[in-house]
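Mind having a look at this structure? Questions to follow.
Here the complex is missing a single protein chain, while all its other protein chains stay put.
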Amino acid sequence: MPLETVSVDTERDVSRVRRAITAYADNLSFDLLARTHLVTAASELARNMLAYAGGGSVRIAKLRHEARVGLKATFEDQGPGIENLDEALSDGFSSSLGLGLGLGGARRLVDDFELETAVGEGTTVSIASWHEPDRHPPGGP
Amino acid sequence: MERIAIAQIGDCLLVTIQVDMHDRLALTLREDLGQRLVQTQATGVLLDISGLDTLDTFIARVLAGIASMSKLLGAETVIIGMRPAVAMTLVELGLTLDGVNTALDVERGMALLRRKNA
Partner (left out) sequence: MPNEPQQPSAVLLNAVLSKTIRENRQEILQEWMGEQLAADTLRLDLIDEQTLELESREFLEVLSSAMSSGDAIDLESPPWQTVLTALEELSRSRDEAGFSATETATFILSLKQPLISRATKDLAREDFNAEVWLISKALDRLALYTTEVFQTRREATIRRQQEEMEELATPVVKIWDGILALPLVGTLDTRRSQKVTESLLEAIAATGSEVAILDLTGVPTIDTRMAQHLMRTVAATRLMGANCILSGIRPQIAQTIVHLKIQLGDIKTEATLAAALKSAFRESGLTVVGDS
């Protein structure tokens, strides 16, 4: 279920992405560590998008599978694409501006990670984390 | 322009970061701190990040950068009050900020600086 799309054109938008995902994660009562992991991963990816593709958009959606709920963020840009994917996903990779750790690090922080890229056309990365709500939520029976 | 306030306590500069720090704000802070260190000849910088609930690699690097810049200007930096979830996330990202001083709270940070500068 789509929740919101944030367009990322400036550095301030990276903060907006962080704030939006924090709010949705709280809403789904993610625990603190899971929320921090997801927001940090989103921050890395939004920043990458800005640095390498000059911007793009982030689609935030809610997922549901049986008793579990999840939060998914899809980062889509029309940038140059990634030529050497293995290298980009490896730790410590950095091609400019002291960035790096970005993709590989983001992947380690979330439950699901998908990446599609085409040189000259753009890159789409989606991340998702899952959470199993307590059987007896606060205020519930 | 939006800035993060820098307070002076004795020979120390204290920076309390309470907002979600966007990149420009972080870089401005680094510049401002450099200037204040030159003006005040402070021997210590306390960066209180207990208000931050996320810290990505960019901001973490700016903080590490502040520490090495301060050292060149004759001041030790202590990063204070990193939250548990933030610490675990940074480690997961492979950023352990080796060589940067850390302390649980401002009081302990001040004590650490006194020992270092004794």
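All chains are identified by letter, namely A and B, in their written order; residue positions are counted from 1 within each chain.
Keep this in mind: contacts are C-beta pairs under 8 Å (C-beta built on N, C-alpha and C of every residue); 3 or more make two chains touch, one makes a residue touch a chain.
The structure displayed is predicted, hence computed values, not measured ones.
Hidden chain, full complex: it touches shown chains B. Touching the missing chain, out of B:L14, B:I80 or B:M110, is residue B:I80.
Residues touching the missing chain, restricted to chain B, are 79-88, 90-92, 96-97, 102-105, 108-109 (touch as defined at the top).
Just so it is clear, only the chains that are shown with their structure count from here on.
Between the Cα centres of chain A and chain B there is a gap of 27 Å. Only residues 20, 22-24, 53-58, 61, 83-86, 88-89, 92-95 of chain B touch chain A when the two sit together in their complex.
Chain A makes touch with chain B in their complex at residues 11-12, 14-15, 18-19, 22, 32-33, 35-37, 39-40, 43-44, 47, 91-92, 98-102, 105, 108-109.
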